[in-house]
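I'd like to ask you about the structure that follows.
For this depiction, one protein chain was excluded, whereas all remaining protein chains were kept in their positions.
Now for chain A:
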Amino acid sequence: MFTTDSRFHMRIFYLLMAVFATSWCAFSQHSLSGKVLTNTGVPLDGAHIHIENGHALSLPDGTYTLTGIATGSHRVVISYVGYKSLDTIVDFHKNEVLNANLNPDITQLNEVVLTEKLLNKDIAPIQKLSVQTLEKYSSGSLGDALKELPGVSALKTGTTIVKPVINGLHSSRVPVISNNVRLEDQQWGTEHAPNLDVNAAGKVSVIKGASALQYGGDAVGGLVVVEPLRVQQDTLFGKTVLTADSNGRGGTISSSLHKGAAQGWAWNAQGTFKYYGDRETPDYILSNTGNREANFSGDFGYIGESYKLTGFYSFYNATIGIATTTHIGNVTDLVRAINSGQPVVTNPFTHSINNPRQEVQHHLAKLNFEKDFEDGSALNVQYAFQQNLRKEYDLRRGSFADIPALDLTLVTHSVNADWKQETDANTFKAGVSGAAQHNDASPDTGVRPLIPTYHKYDAGAYAIASHSFGNSLTAEVGARYDFSHMDADKFYQKTRWTALGYDGVYDHFITQDFGTQWLTNPKFTFHNVSASAGVRKDFGESLSLLGNVGLAVRNPNPGELFSDGLHHSNATIELGNLGLKKEQALKASVTVQANANSFRAEVTPYINSIRDFMYLRPTGVEYTTRGAFPVYSYRQNDALLAGADLHTEWDVTSYLKHSLNAAYVHGTNTDTDEALIDMPPLTFSNTFRYTNAGWHGFFAEVRSEAVLHQTRYPNYDFYADVPINGELVPTLVNISRPPKGYHLVHLSAGRQFSIGKTQASVNVSVYNLFNTNYRDYLNRQRLYADEAGRNVQIQLKFNY
């Protein structure tokens, strides 16, 4: 059974990789173009088209173009894993068209990718970012790139710290899976962006909801699955992307080399450097907002006849400046920042990064063994090691300036074994996983750590079965069990312990008396069961219906349990809660995929009912020598999120395409009947793209991004005494109201060219063309400063 899913993701392209053209030769040159389809007419995304020493990949709509072909007869091979190759001779005297219909080859499943099906017969709506989109964000981050998908927005801190928000949920509710390893990078923190290099990703998928039980049962919001580029042919190819940006006055260089093999040794290596200075709004410089990255990833493996052994290592190393203006001392400073409407102090542009800043490093090393058995089953066994080092430097006095205010080392060992068996109508997946984690909160900071030292152990097992009832109906059910045990060493000020109401309730956690502080040893054990069920019904080629229900269970994270102290970036005291229970989300969604020749649409309405939703809510104001601070405490209520994501594509002509993304989510605290905080407002993104493959792959694109005003928000404004004209005046601190909506226009154009045998392309883009002043509700910088203004970007890509 084949589906039309990929057609709905036409805007998501795969790059025309490595077109080794026989250019500049004396003969006249021709092009070969066409469409690669299955025998049932479904486009094949990523099929290889070889012509002697050149090759190309087909786009999601199956189209491909090869240029620079000399006059004469040439052998053309079109291949796709799992399909019989087309091998033919074409006589070139003019530009030729070759359309291919490939037949499935059941015996030739030479590589089983556990995380992905060969065809888009996914039961859950999975949205993917292509290499092309990822390259566009070479100088940005994963979170920036994911915003291109409907229903995915970005929770930002400044310009460079970007976290994906799926259908209104983020952080611990949206696990990120990097190369089949669950990323453990202090992801509980809203100011902690995923520690991975977007340039290392070959494919990024978003699964909205709990449908991917093999990765965990706690994806209350959804999952982001990042996979590196895989090469299956016996080829060696390289790629370099150079990006220069006017805003930030810096650049990015990312290079990779890939040695693929059908059998034998294969390896990949990839590195990225980024260097940026202060970002600029239309009116002023955002002081101290530069960033640096120096990343590496690579693997080395042996592919046998029925097995594959791979060692992988990646290193992410970033220094990120935090806008000076967002570092404030107390509520008085906050009120001043809100009222002044712009930073009080802006310094001249600089590339240097001072405090406050984040220095984060993430090591990921893994060993992976895949084995295919003759009965059609496959086993994947993996061990992964992760070390996450996070140092946050603050504006501190004297000798403390060079000592981080937060210094965490998180080490995670994880193992998993996944087994999969596919027969004609059935797919069965099962697996076990285990993880041991240790967080070390350095006491040398001179600041009581936000997150304590702790140990955590996890174990899980899952099984997922799917069955095809004929050609048009497929159903899937899955279940998962997770065990988790956490054991922390946490110091509490005795006054805080008492104020939190822990006296007499959690006395059994106290292990030692340190005068003004208690040393406690809180222990928590959780047993969770999560489940998913889905069904897909295809009505011919033009309509598909997908229905999914998932139950996700998430345990309170260390931040929610133990947070205890002052947050300088927003002048709040955040308090964890030892009494938190696990959060349970039941999400149901229906996806309608419609396809009418030149128009395609996918709409997914959903409802996510969350029991014991954990969130921060203001619970008072505290006074210290530093001044007044609002206190936010973790609370639990039932929540209901309902919304819809829409994506449409329309081929206006064969050259001009329009695409639309729209998303809305309505989040409510059903216990208090308040709106949920930080819900993305209604968003529309319209793109017109003109492409003319015949003219050196030329494209020009205009994109309009409209973010409406969020009118539903909880009112967390509070009063605090602020000195005004020498008197302390109770003043309303206006922190809740979301900023106005905004509309941005982005332009982009590019074409391909050849330098000898190297296929190259140049793209010129202008982001925020009209240099619009705006603030975004989901940016924690919004109370202090505008978003970055216009950015002119020039990007050069080389495939060799």
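Rule of thumb we're sticking to: contacts are C-beta pairs under 8 Å (C-beta built on N, C-alpha and C of every residue); 3 or more make two chains touch, one makes a residue touch a chain; residues count from 1.
The working rule: contacts and distances are computed from a predicted model.
K.L.:
Which protein name, taken from UniProt, belongs to the chain you can't see among "Iron ABC transporter permease", "Molybdenum cofactor biosynthesis protein MoaE", "Type 1 periplasmic binding fold superfamily protein" or "HEAT repeat domain-containing protein"?
P.N.:
"Type 1 periplasmic binding fold superfamily protein"
K.L.:
Which of these, A:96, A:541 or A:622, touches the one chain of the complex that we don't see?
P.N.:
Of these options, the touching residue for the absent chain is A:622.
K.L.:
Thinking of the whole complex, not just what is shown, which of A:34, A:221, A:460 or A:565 touches the missing chain?
P.N.:
Counting the whole complex, the residue in contact with the absent chain is A:565.
K.L.:
From the list A:327, A:696, A:751 or A:775, pick the residue that touches the absent chain.
P.N.:
Considering the complete complex, A:327 is the one touching the chain left out.
K.L.:
Using the touch definition up top, pick the residue from A:349, A:457 or A:655 that touches the left-out chain.
P.N.:
The missing chain is touched by A:457.
K.L.:
Taking the full complex into account, find the residue in A:304, A:723 or A:756 that is in contact with the omitted chain.
P.N.:
Spelled out, the listed residue whose C-beta touches the missing chain is A:723.
K.L.:
For chain A, which residues lie in contact with the unshown chain of the complex?
P.N.:
Interface with the chain not displayed, on the chain A side: 327-330, 332-333, 343-345, 371, 373, 379, 381, 383, 395-398, 400, 413, 415, 417, 432, 434-436, 438, 443, 445-449, 453, 455, 457, 489, 491, 493, 495-496, 499, 514, 516-517, 519, 565-566, 568, 573, 622-627, 721, 723, 725-728.
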